[in-house]
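Excluded from the complex is one protein chain; the other protein chains are retained at their positions.
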Amino acid sequence: MENNIKKIEIITDFSYLKILTRLLDDHNVSGYTILKDVMGKGKRGNKDGHGISGGFKNCYVMLCLEEEEARKVTELIRPLIVRSGGVAIVSDAHWVIH
Amino acid sequence: MENNIKKIEIITDFSYLKILTRLLDDHNVSGYTILKDVMGKGKRGNKDGHGISGGFKNCYVMLCLEEEEARKVTELIRPLIVRSGGVAIVSDAHWVIH
Amino acid sequence: MENNIKKIEIITDFSYLKILTRLLDDHNVSGYTILKDVMGKGKRGNKDGHGISGGFKNCYVMLCLEEEEARKVTELIRPLIVRSGGVAIVSDAHWVIH
Amino acid sequence: MDSFIHNFFAPPVPFFFVGLLAVIFHSDLEIPEQVSKFISLYLLMAIGFKGGVELHESGINTQVALVMIFAILMALAIPLWSFFLLRKKLGAPNAAALAAAFGSVSAVTFITASNYFPSLEIIENIKNLNLPGNIASNPKAFIPGGEMVAAMALMESPSIIIGVWLYRKFSDTQDGHHMDFKEIMKEAFLNGSIVVLLGSLLIGIVSNEHGSKIMSPFIGDIFKGMLSFFLLDMGVVAGKRIKALKDAGWIVVAFGLIMPLINGAIGFGIANMLNFSAPNMFMFIVLCASASYIAVPAAMRIAVPEANPGIYVPVALAITFPFNIMLGLPLYFYVTKLVHKEWANDFILLMKQAASLGSVSGH
Amino acid sequence: MDSFIHNFFAPPVPFFFVGLLAVIFHSDLEIPEQVSKFISLYLLMAIGFKGGVELHESGINTQVALVMIFAILMALAIPLWSFFLLRKKLGAPNAAALAAAFGSVSAVTFITASNYFPSLEIIENIKNLNLPGNIASNPKAFIPGGEMVAAMALMESPSIIIGVWLYRKFSDTQDGHHMDFKEIMKEAFLNGSIVVLLGSLLIGIVSNEHGSKIMSPFIGDIFKGMLSFFLLDMGVVAGKRIKALKDAGWIVVAFGLIMPLINGAIGFGIANMLNFSAPNMFMFIVLCASASYIAVPAAMRIAVPEANPGIYVPVALAITFPFNIMLGLPLYFYVTKLVHKEWANDFILLMKQAASLGSVSGH
Partner (left out) sequence: MDSFIHNFFAPPVPFFFVGLLAVIFHSDLEIPEQVSKFISLYLLMAIGFKGGVELHESGINTQVALVMIFAILMALAIPLWSFFLLRKKLGAPNAAALAAAFGSVSAVTFITASNYFPSLEIIENIKNLNLPGNIASNPKAFIPGGEMVAAMALMESPSIIIGVWLYRKFSDTQDGHHMDFKEIMKEAFLNGSIVVLLGSLLIGIVSNEHGSKIMSPFIGDIFKGMLSFFLLDMGVVAGKRIKALKDAGWIVVAFGLIMPLINGAIGFGIANMLNFSAPNMFMFIVLCASASYIAVPAAMRIAVPEANPGIYVPVALAITFPFNIMLGLPLYFYVTKLVHKEWANDFILLMKQAASLGSVSGH
């Protein structure tokens, strides 16, 4: 419909959210959206969401970016996510409004 | 896999959620899904999610619609999102079950 | 960019979350992500999110899977979602990191 | 009807109407869900613990045993007649879900009802003043026994079994049938509410008087305020659900008003037959007349997926619950006093003493 | 300045600074949002109920009527001069939003201010000791009337109307104009805070003394602790918002400090002219001087989308609010005592008695 963009979705350990957003901020990424109460299951076991003891909860970060910036961000976050665990995917989308 | 649909995703200021859903209801949109605790960062600054003082929190609305209805909804929401800020994107998907 | 995957998204009645995840666990699905506070509207009326009386709240489950596994999971969940209501969609994505 | 006025205008009950009116006038008032869960767990913990302490003191006697046995029997029987009354009009799935709801209990109705009685502390205080011999000699006669809390816990789940059984027997479409029955039982008997209620009851029983005094500011003093807050929330949720009833029709509303009267009347008959003490009689009627809008709907949502939660939840929550706390409780108290005339006189005396003492009932 | 020290170092106020410092030192301290909503509803419920009980006792007399009338008038008038003071520097949308904020009130400032007075219970306790005749004969003279709570409720929303009207009249871009005015009114008058405040006020009025005693441990005893907790949260949020002011410039900060003084001075003039009692005068000044950072911003966000919440929220929350609770309240109390000399002497006497009694003020 409108011009093409890339949508990056990251699900990782909640403890790393502050580091991740600082990284994005330091590189002046145009925008991102965060969910803080994210549960799940993966290679590192069950994240049942009880935050009191740390490390058992995820966060979700989503970025809608032009192809160029998306590629930059992908490289930026890769080493962090390797360390913090979880998944990061990218898919195609289109702007309706920005 | 199955028949094609469009997935519309809207992230905007939480204060506008009631207006947005009323708009969708008034036009008998077939269905939508809402997340209420959404943080993020964009052109209008940091939404750190503390709702007590209003205007620092986002909402997320997602609609899975046939192409036709998706186009209608896109036009419907455009003026509102322009006013309330945030982003709206559309992407391709397929029904598994509906 | 990287190798292709399928992203399955399920939105259904919150009461069925435990049954759904047990089903996924029983079949050793590689991973999934869960949101627990999901509102919305569909054929079965308004889910305004107040959990105290049950049945008025949704959950959201997302799976990033290789095409093969995605097909398996699709068939796995179909009968459950038919019973519990809601929608399930599938779309294309790519791994950034896994 | 004096107790009606009293019950209607003094907290906690009127907060329910603040919540209800807020929704009717489209206010955005909302009690955060996690807070509402916290307060509901708090109320269960408090009522369970208090019941346990009382049960520890009374021990297991004949009345305690009778109360518990007949509580379970009623929880199993109420769904039967409720189902056959409702089936024609609502169909088997909805009838089964509603029958299960009426067979179970509403903890908040029970808790609100317990406000009709003064606390033991107050009675003890009065004892030191001048009371006629019959009151002074047996202050416990003026409060419900701890067995009523146990009865409430016992009544919460059995109706779910009957409801599911009725549904499977009488439903045409056989959708939910492949659901594991064991699964449903687990859902029914191990939901968080019951665990906290029973756990606190047990702790109340084993912890000596010492424990009871430790907990008193938390479970006693702030109890009515927390209940007020919860009823505010209930009003909001009931207001939201009530809209769904427009589609369901007046017959459903009528059921929500008649069923508590029928079930309450049968409960009254049994309590009378078995010579329950006045406070126990009142509470037993309340248990029979009230309907579950939390535990049972949660189980029915899975066990009877064809039933419409837009019907069975609002009936229990937005019709039967407000009916009970507004009109039902005064009525049940009135008939209790009718058959316990002597007790009623003493009770009035007691409450006057309590009032003149500057003390308050029920906390 | 004794009351300044007292106010500054005794809870609840210093918890605000703990929150503020936590943010400044980049701590991850965060009060969960739902908890913060719960405590804010709790505070409104408590203050509303207490006000209702007091209003029930005082009835509607001339002062009550005058307080309410002039509260509304001030809520309508303050935005007018505020707007024209602010417009040049900030532009019409931001000026309208800030004007509406200053015309409205801050419930937490009001509640913190009410801590300057002892509770009625304490005064009654002292009465039984030896007090000079003038105090003993009229203990109510030492606490604000319930009408002040009503005044607070009445002042919360009208400024929104004026703010929107000013914006529509003086703004160049005409963006928000297609917004339904009725919509905005509903948002303004039916937000949850007002409903709980007014609802509790009404319940306080209709519930007899009995109801008041039932609620006392919940709304009285734990009140200061809950307020401390809330101020901790306010400190955290204010700390987060304060950063946004760096971009907005010093002029905005100056407004946040000057406006409460101007509005408070006018409130003082009116209270003096109309012979408000000392406690009512103090609370009236506080209402005029405080600014809304919850209800009004929420309404303005929709009604005036061009206004920058990064300006009007921090001014009210991170400048005016701390200014008021730290420096404003002692100042307003000081001028109140200046014009009520005799009352002030009696008040000091009363507080000494309260202290020697081992009792505490204001809960």
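In this document, chain identifiers A, B, C, D and E correspond to the written order of the chains, with residue numbering beginning at 1 in each.
Just so we're on the same page, a contact is a pair of C-beta atoms (placed from the backbone, for glycine too) under 8 Å apart; a residue touches a chain by one contact, two chains touch by 3 or more.
In this text the structure is predicted, and so the values were computed from the model without any measurement.
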- Absent chain's touching partners (shown only) are A, D, E
- Message: Please identify which residue in E:143, E:184, E:226 or E:270 touches the non-displayed chain.
- Response: E:226
- Out of D:43, D:64, D:78 or D:222, only one touches the absent chain, namely D:222
- Message: Give me the chain D residues in contact with the hidden chain, please.
- Response: 32-35, 37-38, 41-42, 45, 49, 186-187, 190-192, 194-196, 199-200, 202-203, 206-208, 210-211, 213-215, 217-219, 221-222
- Absent chain, residues of chain E that touch it: 6, 9-11, 14-15, 18, 21-22, 25-35, 217, 221-222, 224-226, 228-229, 232, 355, 358-363
- Message: On chain A, where is the contact patch with the chain that was removed from view?
- Response: 13, 15-16, 19, 37, 44-45, 48-56, 83-84
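By our rule, only the chains that are shown with their structure count from here on.
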- Given chain B and chain D, the chains that contact each of them: C, E
- Message: Counting residue numbers used by both copies over all numbers at the interface, does the chain B-chain C contact come out same (over half shared) or different (under half)?
- Response: different
- Message: With centres defined by CA atoms only, which chain is the most remote from chain C?
- Response: E
- Note on the structure: Counting C-beta pairs in contact for B-E and for A-B, the higher total belongs to A-B
- Item | Gap in Å, rounded to a whole number, between the CA centres of chain E and chain B | 36
- Item | Residue numbers of chain B (touch at least two other chains) | 35, 37, 49, 91-92
- Spell out, as numbers or ranges, the residues of chain E touching 2 or more other chains. 33, 37
- Item | Every chain pair in contact, whichever chains are involved | A-B, A-C, B-C, B-E, C-D, D-E
